[in-house]
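A protein chain is absent from this complex, but the other protein chains hold their places.
Moving on, here comes chain A:
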Amino acid sequence: MSIRHGLLALLERGQMYGYQLRAAFEESTGSTWPLNIGQVYTTLARLERDGLVRSLPESEAGQRPYEITDAGRADLTLWFATPVSRTDRPRDELSIKLALALTTPGVDVRSVVQTQRAATMRTLQELTRLKYASDQPEELPWRLVLDAMVFQAEAEVRWLDHCETSLVRYRPTVPGRRPPVAADGSAEAVVPADEEARR
């Protein structure tokens, strides 16, 4: 997701100036994505350069409103119509950490898993509490943002459970080394079945 499309979506509601855009952005993402005003103006400048928004004359109070152009509207429509690609997201540090923990001598992998599980569970509790406190109909956008984070945290806990189950069965022949490779190039049965999932 880009701030760019976020701002375009807000301008689709009507003209707004920088501070209004920042407030509206934070409101619609439930303050989970704080913006500084510098980011807002930099993004507006780029949108204007690309012909997606147009700046209007300054008001008497010195505020310059912006409005979306037809090109901006088309760009926004395309954005809503395009699925978010998983490969655009940052690499998952946790899966890399666990993969390394498994192959680094002296690391208690179950403890790494449990530490993460308690932390993620704690996040889930926080998100659930915030959701429980946001029961007004107009808070639906915020609840949906929270739901997304709840489902992500839940998926992480499930994956950690899965890792732990696999660890119980994991018996490396030489601790801390790569599993032996058979003559045909395939790894032997000591590789956990879910090895792929960890990558």
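Note that a contact is a pair of C-beta atoms (placed from the backbone, for glycine too) under 8 Å apart; a residue touches a chain by one contact, two chains touch by 3 or more; residues count from 1.
Throughout what follows, contacts and distances are computed from a predicted model.
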Could you check which of "Cytochrome bc1 complex cytochrome b subunit", "Ribulose bisphosphate carboxylase large chain", "Cell shape-determining protein MreC" or "ABC transporter ATP-binding protein" matches the UniProt name for the chain that's left out? "ABC transporter ATP-binding protein"
Touching the absent chain in the whole complex: find that residue among A:L56, A:L100, A:A118 or A:L140. A:A118
Omitted-chain footprint on chain A covers residues 31, 114, 117-118, 120-122, 124-130, 132-133, 150-151, 153-154, 157-158, 161, 164-165
